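Note that one protein chain is taken out, while the other chains of the complex remain in position.
Chain nomenclature is as follows: A, B, C, D and E, assigned in order of appearance, with residue numbering initiated at 1 for each chain independently.
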Amino acid sequence: MSEVPTPGLATCCWMQFGGANGELAAAMQYSIQGLNCDDPDRKDMLMDIGTEELSHLEIVGTLARMHLKPIKKSRDSAEADPLIAIACEGGVGLFNSMGDAWTADYLKITGELDVDLRSNIAAEAQAKIVYEHLINLSDDPGTKDALQFLMTREITHMKAFTGALESLGKDPFSIGNIPPTPGLVDEYFNDSTGLGDEGETDARGPWNTGGKWKIVESPELEQGVEGRSGETIVKNHKPVSEETGKTRVKKSA
Amino acid sequence: MSEVPTPGLATCCWMQFGGANGELAAAMQYSIQGLNCDDPDRKDMLMDIGTEELSHLEIVGTLARMHLKPIKKSRDSAEADPLIAIACEGGVGLFNSMGDAWTADYLKITGELDVDLRSNIAAEAQAKIVYEHLINLSDDPGTKDALQFLMTREITHMKAFTGALESLGKDPFSIGNIPPTPGLVDEYFNDSTGLGDEGETDARGPWNTGGKWKIVESPELEQGVEGRSGETIVKNHKPVSEETGKTRVKKSA
Amino acid sequence: MSEVPTPGLATCCWMQFGGANGELAAAMQYSIQGLNCDDPDRKDMLMDIGTEELSHLEIVGTLARMHLKPIKKSRDSAEADPLIAIACEGGVGLFNSMGDAWTADYLKITGELDVDLRSNIAAEAQAKIVYEHLINLSDDPGTKDALQFLMTREITHMKAFTGALESLGKDPFSIGNIPPTPGLVDEYFNDSTGLGDEGETDARGPWNTGGKWKIVESPELEQGVEGRSGETIVKNHKPVSEETGKTRVKKSA
Amino acid sequence: MSEVPTPGLATCCWMQFGGANGELAAAMQYSIQGLNCDDPDRKDMLMDIGTEELSHLEIVGTLARMHLKPIKKSRDSAEADPLIAIACEGGVGLFNSMGDAWTADYLKITGELDVDLRSNIAAEAQAKIVYEHLINLSDDPGTKDALQFLMTREITHMKAFTGALESLGKDPFSIGNIPPTPGLVDEYFNDSTGLGDEGETDARGPWNTGGKWKIVESPELEQGVEGRSGETIVKNHKPVSEETGKTRVKKSA
Amino acid sequence: MSEVPTPGLATCCWMQFGGANGELAAAMQYSIQGLNCDDPDRKDMLMDIGTEELSHLEIVGTLARMHLKPIKKSRDSAEADPLIAIACEGGVGLFNSMGDAWTADYLKITGELDVDLRSNIAAEAQAKIVYEHLINLSDDPGTKDALQFLMTREITHMKAFTGALESLGKDPFSIGNIPPTPGLVDEYFNDSTGLGDEGETDARGPWNTGGKWKIVESPELEQGVEGRSGETIVKNHKPVSEETGKTRVKKSA
Partner (left out) sequence: MSEVPTPGLATCCWMQFGGANGELAAAMQYSIQGLNCDDPDRKDMLMDIGTEELSHLEIVGTLARMHLKPIKKSRDSAEADPLIAIACEGGVGLFNSMGDAWTADYLKITGELDVDLRSNIAAEAQAKIVYEHLINLSDDPGTKDALQFLMTREITHMKAFTGALESLGKDPFSIGNIPPTPGLVDEYFNDSTGLGDEGETDARGPWNTGGKWKIVESPELEQGVEGRSGETIVKNHKPVSEETGKTRVKKSA
């Protein structure tokens, strides 16, 4: 380790200790999904990876603690960083870099395996990016090595979750059992202004053109949810029509 | 609408009003990602969909309010559901079905466009499933229609976000700029017990077999992070080695 | 007291014990405003009322406890209300009626005396309404008397805070030191749709007509913040103009 | 814009983005009050102003983003401000200036229109003061202009809410339907010590003298809630009397 | 297992899964104390017990899941318990019995080993009591056995933590390094009223009589912190004296 430990880096490491996409969040998200999972094979995978993330929590905590140790409980350091000096007394706590206590509100657990796997893929991508930032912030070779190890494992997990999702053999846009309404599902609502100098040019891309895509101009403005509600969606359902009919946004002339 | 509104359904609807994957969460997640986005075309898409989700928030709130109206401020209803009768006085509040106040801790925003798009795809899948449950709970045709509309739009957004992600042309496992460590990235750590009667059979699937996958037996147990750390990861970095070397899990004989 | 205590009423009483506008919130809001107040006379008043609210906290807690006592720690009561039976073991806790822990996020404290007094007037009105609901829920004369006492004192405090606010001799719309922009301050932006069958009729009232009021039709739609920003507000300030110019809402043709 | 953007100002701007009295809080408070409002005219006003606040959220976010852009993802900036560099990756997040996630606990929504309007008047005053501080912190003319615009609109909204409140024609101290107890409502309880050297001089002002005001010396001390409870408030209600009779504060000899 | 699983019991079990004194809280409290601990022997103990609590988390989650399984995703069950049916889709989540997300605010970690051990002893006693309630709520022999196992282990941990605390050889009232002020440390302040009919009898016990105890009558009332501050505590420190001198509580005549 370089001769000068870096309390600031330790604080940043907390992002992966007690942060929204940190190791405890990952460990709990996958393990609890595993507890709720009726598919024994994928349950085994969720437990494998959840267990591995717990071991990462210990590594990250050890790294942070190592960089925190040189902090003296002096007035200077306390004023500079009460999070470390006073709240945690030079130790590690289950906080993120801003001192917010970890909360289970960070977790994405639904009980639908394919939905959960998508959340996990996204979570691993989030964690991978944070480790990349931490590597860039570090100049100690040993710390960089440890962070590279942890960052690599996130990609491993992305691959595993992706393999598990694909092995379910579901259409990527088939979620749950009730199919979406045909036609409506392919309408792209152009609700914001364009991007040109005058604001009149809207962007086009694979997200609203090609295939079955059909661009619908600002339905809230030109016909309102009202017209749509009244005639199509909540037909024969006057109370809804009466109330949702008044969108907040002014109809154009 | 059926003659008897259903306060219980209203409570459940709150999941999509003030819940972790509800409409406010979606609107804020996409709009703030849009504010941070330097790519003008995809920023336009994020703003389009964020704006649409805000209009959905209004629809869900109106639905919930409609089903809540018949609640008299009586002692019976207050005891049965203080959330509705006392806390919100028969109105809608920014809570989930359990009465927890909405929090921005629900949001997944990283500033990396491809990572954010993955989070959005997962978020839409989560919301789709909740709408499906609400449809199953409802027996009023008008309410069912409105929920079907909202559910359909979530699939539309999944498609749009997927199109935008693919249009970036990135390898699905290429996140950020620093590549993962070759070899290590393909190792599947078998950390939990098997699934057979004796606990010795582990699951195999596309998430740990085929391609470059190599299964590594419980590295925490058989060699410890210590061995790994000491020799490979945090080589020449004694302090980390000394501390992380002692994993919590007993080494087998 | 009537022979049958009412656990449900106890739960509702918690709204005034550990709720957002309950007695602890009032006591803390006024006492901390008092600690920060440099005006000795109004500081004395804030401390007087803050101290009184603390004594109310004790009364409300005692009332709730009295109605909770008959709850047996049985399976039935635990399943019916885990909040009371398990979490608080038949006692009182610092939660609201939905079981949410009290948080200082409920408090409105700014350090500007006139602003704080307005918050306090609003807070007393909120608390008065909740006591009114509790009285309506109760059929025990003694409980009703205690609640009437507490409700009355909220009106007393409204009067005191109003007297203190008026004694500052400030114009009701003069807040802080920087005056608002003339002209703009009297423009009412008509941003939502009207209320008629076709959505074209907008409401008129003392909040947008009479005096200096001037109604401006949907400025976001017809000229955009862009036009306004570009020309007036952030003139010579291209970066803001370029970005805020694109409002989310489609410009009308 | 001045040549040197100011990340610190950006952090402070977050107070109005994701803070307790920021633009999202305002937008949600008014819009949800509007959803719950049965009076169509004032509902229109709540929706108008709620919609305008949403557009302000976008302006504030854009301002913050503009000042954040120059932040390099360097070790220095990350150590100086992990909130910006690591948690939000140089972008905007739904946090306040201390990095606390936005929560609906900030909102004041009761379902009583006059009570809600009072909360809104107070909320606008709070927001006005924060904008004033931000203007004082800024030295960039364009930023100052944008903040002046936003600050002005808060006063506009104060006026509109005040007009709406007055148009209800209610007595300022008439809240809900149950009248306060005559006599008791005009008693000012002098619960804290005085302000002179010996602590014996108490403040007098329009909040406790004049009109019907009657000062009551420390009722908790001299007669206790007990005496009051036992004889007046919870008369014939022994259990309450027995318990609330013992206030925490020692009776004077 | 009995033939009829009991969703209500499952909800209660959550108290030990995601509750303030549940297994995750225990596991995290002890493990993080262990990470911060410089004493290798007691660190080993903290890690041993932290690891055991993690395995308990899995057992409790499995128990809860088992009792939840029979819940059909029907309208009835969703209305009866949205926590289980909608929020968690019949699975387990990291919530307590009232649906509050787990938060690290539950943890007590100071970095002083003896202080932490006291917190742990208290935490184990808290958890023991909750398991006892759960056993009383259960009538399924298998479930009772599992709960008895978990309850027993809490006593084991109490014993271990007590042994570790005693082995430090510190005086029970010697915390940290700075000794308390002699004399003052033995004064019991009698601040609340007595317990007799007239409120004049105060309780006496080993907590204020015997040994060096000296009862001081309501110092806030009879001499004020002022007198104390001005003369003793903050002597020569006028600003504090001037302000803290005015306690909120009226001085008796």
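Everything that follows uses one rule, which is that contacts are C-beta pairs under 8 Å (C-beta built on N, C-alpha and C of every residue); 3 or more make two chains touch, one makes a residue touch a chain.
Computed from a predicted model, the values in this text were never measured in an experiment.
Residue A:50 is the one among A:19, A:50 or A:111 that touches the chain not shown. Even with one chain removed from view, chain C keeps its contact list with that chain: residues 18, 24, 28, 31-32, 35-36, 54, 58, 61-62, 65, 88-95, 101-105, 107, 109-112. Those residues of chain E that touch the chain absent from the view are 1, 20-21, 40-45, 47-49, 51-52, 55, 58-59, 62-63, 65-66, 103, 105-106, 108, 110, 112, 114-115, 118-119, 121-122, 125-126, 128-129, 132, 135, 140-143, 145-146, 148-149, 151-156, 158-164, 166-167, 172-173, 175-178, 180-181, 184-192, 194-195, 202-208, 220, 225, 228-229, 232-240, 243-244, 247-249. Those residues of chain D that touch the chain absent from the view are 6, 8-9, 11-12, 15, 19, 96-100, 129-130, 133-134, 136-139, 246, 248-249.
In this section, only the chains that are shown with their structure count from here on.
Across the two interfaces under comparison, A-B and B-E, the one joined by more C-beta contacts turns out to be A-B. Just one of C-D, C-E or A-E has an interface built like that of B-C, with over half of its contact pairs in common by residue number: C-E. In this assembly, the C-alpha centroid of chain B lies 32 Å from the C-alpha centroid of chain D.
Along chain D, residues 31, 47, 51, 58, 62, 65, 89, 95, 101, 103, 105, 110, 112, 190-192, 194-195, 247-249 each make contact with two or more other chains.
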